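Apart from one protein chain that is not included, each protein chain of the complex appears where it belongs.
Each chain carries a letter (A, B and C) given by its place in the written order, and its residues are counted from 1.
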Amino acid sequence: MINVGVLGATGAVGQRFVELLADHPWFHLQTLTASERSAGKPYEKVVNWRLETPFPDEIGDCIVSPTTVEAVADLDIVFSALPADIARSLEAEMADAGLIVCSNASSHRMDPTVPLLIAEINPDHTGLIDVQHDRGRDGCIVTNPNCSTIMLSCSLAPLLPHGIRDVKVATLQAISGAGFDGIPGMAICDNVIPYIGSEEEKMSEEPRKILGTFNGSEIEPITFPISASCNRVPVIDGHMLSVWVEAECGVEEAKKAFENWAAPFSGLPTQPDKTLHIFSQPDRPQTRLDRNLGDGMTVSIGRIREGIRYTAMGHNTIRGAAGSSVLNAELLKKKGYI
Amino acid sequence: MINVGVLGATGAVGQRFVELLADHPWFHLQTLTASERSAGKPYEKVVNWRLETPFPDEIGDCIVSPTTVEAVADLDIVFSALPADIARSLEAEMADAGLIVCSNASSHRMDPTVPLLIAEINPDHTGLIDVQHDRGRDGCIVTNPNCSTIMLSCSLAPLLPHGIRDVKVATLQAISGAGFDGIPGMAICDNVIPYIGSEEEKMSEEPRKILGTFNGSEIEPITFPISASCNRVPVIDGHMLSVWVEAECGVEEAKKAFENWAAPFSGLPTQPDKTLHIFSQPDRPQTRLDRNLGDGMTVSIGRIREGIRYTAMGHNTIRGAAGSSVLNAELLKKKGYI
Amino acid sequence: MINVGVLGATGAVGQRFVELLADHPWFHLQTLTASERSAGKPYEKVVNWRLETPFPDEIGDCIVSPTTVEAVADLDIVFSALPADIARSLEAEMADAGLIVCSNASSHRMDPTVPLLIAEINPDHTGLIDVQHDRGRDGCIVTNPNCSTIMLSCSLAPLLPHGIRDVKVATLQAISGAGFDGIPGMAICDNVIPYIGSEEEKMSEEPRKILGTFNGSEIEPITFPISASCNRVPVIDGHMLSVWVEAECGVEEAKKAFENWAAPFSGLPTQPDKTLHIFSQPDRPQTRLDRNLGDGMTVSIGRIREGIRYTAMGHNTIRGAAGSSVLNAELLKKKGYI
Partner (left out) sequence: MINVGVLGATGAVGQRFVELLADHPWFHLQTLTASERSAGKPYEKVVNWRLETPFPDEIGDCIVSPTTVEAVADLDIVFSALPADIARSLEAEMADAGLIVCSNASSHRMDPTVPLLIAEINPDHTGLIDVQHDRGRDGCIVTNPNCSTIMLSCSLAPLLPHGIRDVKVATLQAISGAGFDGIPGMAICDNVIPYIGSEEEKMSEEPRKILGTFNGSEIEPITFPISASCNRVPVIDGHMLSVWVEAECGVEEAKKAFENWAAPFSGLPTQPDKTLHIFSQPDRPQTRLDRNLGDGMTVSIGRIREGIRYTAMGHNTIRGAAGSSVLNAELLKKKGYI
């Protein structure tokens, strides 16, 4: 078993990490870190468990550690659910100290030596780990993209060989994306908020890197523009996207591209049977009904039609955060980095 | 006072008509029609009033009429909240019989002799009424557009002189748009449904006519394409739109165009102080907070930025239906058609 | 394997039956019935699957049967999710024809020869099956109570030996209790409806029978009064109850009674580890967080305090309907009735 820890284990994404790792076939969840206030106490006493899945009792009496390099020094992998400002220096120190840091934080995503990884989409970007090693780092940082970006990038992958020229995307995003306490009930009940700070910028920038080409030393980004309009809607989990893609193919060719696309490998523990599920019903995917497909790891695509327009939807804290990060770690193991 | 009636007075849009007309300064609400089942009974006994504004007691003991030409023969105007299939022949008969029919139904919207009217946007399209008269009709039919189309068209008007080349729009629409019983609670709570039947087609077609030019005998439609993706979200009232407009102006010019645009007339009873309200805050308009601006008749615009992208939002059963229809009737009165 | 079928397999409770039976260790789901309109077609073509759990593909091409005695004649058990009016005669015919009918319908619940069964609470009431046999019926009808009644009865069981004198209960019930199309979104979003037809009567009457004593030939009902006020709230699944019990014990004794109560048997496939889960946190159980405890079969109890007041909560379509019915069938098997 590979010893792993979760940094920031009490928050919304942290709890998802714990849920996914508590009973993992390859990873032994040994360390949970949180703020000073929580350190030294059993996890079950400090976490306010707010997932609908029952609390994993086996990890309940794990004594929470402070979020320091020392606390995780004997682990193989740490999964980071830290806020971006704390993550920046701390994740770098941990990677320098030899740890593999799989991070959901945004701090290092656009660092040219750090893979911005979606396991099934750009697995060869793990090559950047060697670049980090070459620069003298013992461990490495591997990041997963922003939640909405993951859904968008997964949905663009099949069309990439068909000459994408322009992308426009409007999002309808769940409130869990802002963390447990991020959005007051008074702010979102019976309401839509047409703004999510920094989200549109991330959706424009991150896919350039994700969908770009690793040339052995760096990523050559894709060049078509992506324009996003992000909205918060009153749903708990699941980000839905209305996408327009201008490409050099017709809609029938696009449909075939979606249906024929398959992940380049299979069999990792957290990998769903289908990374993409293509719906033919006119009114699917729907957020509540389809967010749990593939245990929350499948991105659902539907309504592919003239435009080219389509709808994409996925679970924002599983496929869009903790689940993708765990899958990235499984890919590293498969590739021999662990 | 001008004697008016409401066709289909018990439904979601019908109740809005009653609310707006119960105390109108020009119009006397004399007749309410509904299905055979309700005819002959007092309105307060057959309506299940579901608006948040209190029931207008003064109309409570009005005896409901069947929806027939005879029942409304002595009126000046009828406002139609009928389903499209029933509206088609019945509205034509009523117009032939000399009535002014202000209709929210979709049946006659694309008829080349029928104005598809938003009072402040294309008031000269009332000229088509003369075309109807010339063809031997004593009265006339005047329609208002689909709810989402009204928000979109109002928001496009200021940019029209700036060379619009392409429009893409994603909608986040309220459940009241489907009528009181249209969408089960189980279908929409904690959910997004990425499909509304016929809505995208209406949004592509109707604005061509609305924003077109009346040449004295017919409407010359605008020609730029409009591509829509329509989503239902769990809000009660208020349709929000994420819009992209490709035009021959920059974003600063567009902002000025929005701010400088004003309705071509003022002072009609149902007309809001501002047809468009331009927000500068980054997170406005919001559906629940802003849908009641101008008593539900103002279309809110915000987040005008590079793209050109912006957000538009308005109350779907007031500005988007009954309110726009009543305002259309007020315009006809002002123009001397009544 | 025991061959079973589901009557009314396309509705809200019917789908829960299919979900629970598709992969059952003892029961082979062989027959699905629905209305004439659906009969003859594969289940996956006629069902609009609306549960968050993925559709059970293995049952997808099962050809739907009409809801007749002939269609189920070769089965051992039928689970009934029929409407009460249809259930009355049809369930009786099936039982007469030798079938074991486990019904969620209300039609036969108060029939003095029919067990109103909650497996862990009144398992000896299965003795009424012999009464049915004695009266010449080859099969039998076994019913489970109304959804809210199940939560209430489970929660009263531990206090029964302590001299209950009076019960008052206010409910906060989920919309799934009214079926998929039962409550319009417009009726329930941002709203509470303080009325559910016939629910308060069921909650007053059914527990008298459930908690009564089987004397070998009939049930002697309990005699304390139960007064209920039922409210519909905007949650998808999970009924919450605020309960007052006047009993001959103090609150500390009541707490111990709850904590020490245990189901009289264990190990049935659908039985949860704990029929009752007692929370000590002041703000639990919560509907969304706790409705899935024990795979939806656990009734959660919390806030036991002076009054004696407490909160009870459970999943209304699993513990409160299909799940309890399946568990009842498992009890019959264990007791040798199958």
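Note that a contact is a pair of C-beta atoms (placed from the backbone, for glycine too) under 8 Å apart; a residue touches a chain by one contact, two chains touch by 3 or more.
Keep in mind that this is a model prediction, so the values were computed, not measured.
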Contact residue for the chain not shown (choose from A:Ala187, A:Ile222, A:Cys249 or A:Ile338): A:Ala187
Residue in contact with the excluded chain [from B:Thr68, B:Ser204 or B:Asn292]: B:Asn292
Touch criterion as defined above, residue of A:Ile175, A:Leu211 or A:Met297 at the omitted chain: A:Ile175
Touching the absent chain when the full complex is considered, from C:Trp26, C:Trp49, C:Phe224 or C:Trp244: C:Trp244
Subunit A residues that touch the omitted chain in the full complex: 12, 50, 175-176, 179-190, 234-236
Absent-chain interface as seen on subunit C, which is shown: 168, 170, 172, 189-195, 227, 229, 231, 233-236, 238, 240, 242, 244, 282-289, 302-303, 306-307, 309, 311, 313
Missing-chain contacts mapped onto subunit B: 49-54, 189-190, 236, 288-289, 291-293
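Here is the rule we use: only the chains that are shown with their structure count from here on.
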Furthest chain, CA centroid comparison against subunit C: B
Subunit A-subunit C separation of Cα centroids, rounded to whole Å: 40
Inter-chain centre distance, subunit A versus subunit B - centres from mean C-alpha coordinates, in Å: 42
Residues of subunit C engaged with two or more neighbouring chains: 50, 189-190, 236
